[in-house]
Structures are given as C-alpha cells and as structure tokens.
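Below: the structure, in structure tokens.
Apart from one protein chain that is not included, each protein chain of the complex appears where it belongs.
Chain nomenclature is as follows: A and B, assigned in order of appearance, with residue numbering initiated at 1 for each chain independently.
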Amino acid sequence: MSSVLFDAPGPRARRRIQITTVVAVIAGAALLWLALRQFAENGQLDADRWAPFGTWPIWRYLAKGLGETALAAVAAIAISIAAGVLLALGRLSPSRWIRLPSTAYVEVVRTIPALLLVYVVLFALPRYGLDLPLFWKLVVPLAVSNAAAFAEVFRAGIRSLERGQLEAGLSLGLTRGRAMRMIVLPQAARRVLPSLISQSVGLVKDTSLGFVVSYAELLYSGKVLANYNGLLIQTYLVIALIYLVINAVLSKLARVLEERDVRSAG
Amino acid sequence: MEILIEHLGDFGDGLLLTVELAALALVGALVIGVLVAALRVSPVPVLRAAGTAYVQILQNVPLLVWLVLAVFALPDIGVLADLFTTSAVVLALYQGAYMAEAVRSGINAVPVGQGEAARALGLTFSQSLLNVVLPQALRTVVQPLGTLAIMTIMNTAMAAAVGVVELTATANRVNLAEAQPIWIFVSAGLLYMALSVVVGLVTGATERKAAILR
Partner (left out) sequence: MARTLLAIAVIAALSLTACGGPSTSPSADALVAAAPVAASIVPGTTMEKIRKRGYLIVGGSLDAPLLSQQNPVTEQIEGLDADFGRLLATYILGKPAVEVRSAASETREALLANGTVDVILQTYSITPKRATQVAFAGPYYNSGLVIATRKDQTGIGEPEDLNGKTVIAGANTPAIPAIEKAAPGAKILTFGSAPECLQALRQGRGEAYVQDEAVLLDSVRRTPTIVIQGKPFTSDPYGIGIKHGDAQFKQFVNEWLRTIQASGLWAKTWKNSIGTVVAGDAPPPPAIGSAPGSE
C-alpha cells in the first residue's frame, strides 16, 4: 500500500523531499542538543559519572545479570510454550471437558496483569506454606501468564491450516492425537514461528519484573548497582541500551524468518 | 470478606486510577500511533526511518525500565511532573509504538486499489492518506485496538512499581495491612477481568458498526 500513495518523485517532489529531510534532521538534532544540554547543566554528563561504565568489573556484573535474565527467560519460554501447545489443543478438542477448562484458563489469565501474579506468588502463597525459591518466584508467574498468550498463538497457527490436512491424516487411519502431532502441529509451529519469537521478546522484557522479586536478573542487577554507586540515571540508561540491543536482534530474527516464509510460500 | 467491605474505598480509588491511567494512555497512544504510522509510510526516507526507530526503541525496552527512567531521570533534564502524569505519558508513548504497528498493518490491509483510485483522482499523499486510506485502515483494526486496550490495562499495573497506587498497588497495600491474600488478590483479579470484559463488549459492538462489507 505504502508504495502506491506517492509516485516516483519528479524534480519538484525530490526538492520537497530534500527540504523535509533537512528540516527533520535539524529538528531532531535540535531536540537532542536541548536534551543533552539539560543533562549537562545538571551534571549528568560529567565524565566521572560515566567512567564506571568503561570498566570491566561493572560489565562483568551486568553480564552476570544478563545471564540470569536469559536463564529465567529460557525457562519461562520453555514452560509456557509446552503449556501453550497443550492449551491450544485443549481449546480445539472435541471433548467439552477438555475444551471448557482450557478456554477458561486462557480467557481468564489473558486479562490478569503479570505483576499481580508476581505479588500473589511473592506475598500470598508463602502465607499458605508455599514459598518458592527465588528463581521460580519470577518464572512461575511469567509462565502462567505467557502460557495463555502462547496458546492463542498456536491456536491461530492450527486454525490457519487447511482442514484437509487433519482430515487427510484421519483418513490415512491415524488417530486424532497422532494426526495433530505428526501433521498439523509441525506445520502450525512453522507458520507461527515469527509470532513465537515476538512473544518471546515480550517474555524477555517481562523478566524485568525480577526488579520486584529481587531476583538478580539485568534490571535488578542495575538496581543493586545504582544503589551502590548512586548513579541512577546512568545505570538505568545503560540497562535500557542493553535490553534494546538484545531485543532488537531477536526482533530482527523474527522479521528475517517471516520474510523467508513469505518467499518460500510465494 | 469484611476486609473487602472495609477497604471498599481503597479498591474504588485504585480501580479509578487504573481506569484513568488506561484511558489517558489509550487516547495518547492512538494519536501517537496514527502519527508514527503516517511517518512510516511517508515518501521522505528520513521520516520513515524516524518512525521505524521510534517503534523499535520503544518496543524493545521493558516498560518498567522506561517508567523508572522517566520518573527518576526526566527531572534531571528539567521535566518534573507528578507520578500519575509521568506514568500516563510513558504508557501512552509505549503503547503508541504498538498502536503504530497496528495502524500500519491496517493501512497495509486496505486494498491497493483504494490508494490507486485516490492517486488517480489527483489527491496528494497526505490527502489520500487522511481522507481515503486511514479511515478504512482504522476500521479494520478495531479488533487489534481492543487487544491493545486490554494490554494497556494490564500494563498500567507496572505503575505500581514506581509509586502510583492503582489497583495492583492497592491490593498489595491492603494485603500488607490485613494479611488476607486470597480474597484481596482474587478481587483485584476479578476487577481486571471486568475491565477487559467491558473493553471486549465495546470492541465487539464497534467492530459490527465499523465493518466494511466487501
């Protein structure tokens, strides 16, 4: 669509584009300069406030936090994908006793904030004698909440397949379960791979709730670091940058896969 | 149960703040989303790049990091607003990136012929976008907008982590005072569900009205 809204630019249009470009670049630079000046006036650009972030021990510490982020994310992704597949199959099951609970789970959990679930695991469960280790206090609520999201992704993938795929499997004499497992799911998973990755990026971001749980992932490590050196702004800016780079790479991966899929399908 | 009745006022205040946050953030996000989506389909490469950069930067950093940065870093560059305003603006900017993606996919879903027809009538880029493409695009994205609205409601909970006493923070505070977690958290969960059900109903009704039969 975007390509038909304007023609290949002629001489006048090219001139206009050039002018807009210059104006936009100047406006952007002016904004950036204003922000930097404000930072500088408040002493936030002083070299000694940034120097710690040029040292190896600080990066080693943040890298460790990043490692814990990855660990928590991988665990939560693995659990919620497994649960998501089961829930998606459950929602499509011919049996009402499986379909209804699966549907209820997905519809209820989809509307509950992850932070509320974190508070439940953090403050409510220990009162009833269930005090999970710190790692699981972060991973369990994330997995519970993301399982519903993954279930919807898989369900969309399964439903996007032609019915004939399942029917062909059944007519070959496969049971419904085997036809699902051997024919439908592999194709559906391939189709929803980009959505799986973007949902996973969301989950990586959700691990920042370790900040609340005091699990030493990246953001909590930043908190401890900021507490130690008092450089709140610098520390959190660096943390934001790390998240940006990592998630941008993952998102890029999703887009590459999507394009490859579109090409191979076309 | 008495705990809930005793703290009815607290829950009411928390719920109100959650609704206000979500409503402000959604309206803001819609404006930002349309603007950024327009940038991303514009003929000027720099503007397209700026739109893409906005979406990438906002979407790839956790909301909690943005909130912490805005609440504590912005005052040091000369912007000091109260916690509620700061959280609402951050939420609007964050959801705006997602809204931009939804609107752009809506623009891409409008049949190419519509754009070609607009251009053939001699409309300029902005005229065809504003008068022909966007109105149709927004109609096709009612469902995604509903999903985004629910996501926004859920994300308002993050404001609890920077000191805004909305629904989630209220639940936590009441629980700390009364130590009756089950009732308190279940009620908070039910209130969130109720909000989402309302959004779902509104979305459904709007979609039926806005649907374009082709």
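Things to note:
In the analysis below, a contact is a pair of C-beta atoms (placed from the backbone, for glycine too) under 8 Å apart; a residue touches a chain by one contact, two chains touch by 3 or more.
Quick caveat: nothing in here was measured; it's all calculated off a predicted structure.
Note that of A:179, A:204, A:225 or A:246, the residue touching the chain absent from this view is A:225. By the touch rule set out above, chain A reaches the unshown chain at residues 57-58, 61, 68, 71, 122-123, 126-127, 129, 131, 133-136, 211-216, 221, 223-230, 232.
Annotation for chain B: contacts to the undisplayed chain at residues 68, 71-72, 75-76, 80, 82-83, 161-163, 176.
Quick note on the criterion: only the chains that are shown with their structure count from here on.
Note on chain placement: the centre of chain A and the centre of chain B lie 17 Å apart, centres being C-alpha means. Those residues of chain B lying in contact with chain A across their complex are 40-41, 43-47, 50, 56-57, 59-66, 68-69, 72-73, 76-78, 107-108, 110, 112, 115-116, 118-119, 125, 128-129, 133, 150, 153-158, 160-161, 168, 171-172, 175-176, 179, 181-182, 185, 188-189, 192-193, 195-197. By the touch criterion given at the top, residues 1-2, 4-7, 9, 13, 17, 20-21, 24-25, 28, 35, 38-39, 41-42, 44, 108, 110-116, 119-120, 123-125, 127-128, 201, 205-206, 208-209, 211-212, 219, 232-233, 236-237, 239-240, 243-244, 246-248, 251 of chain A touch chain B in their complex.
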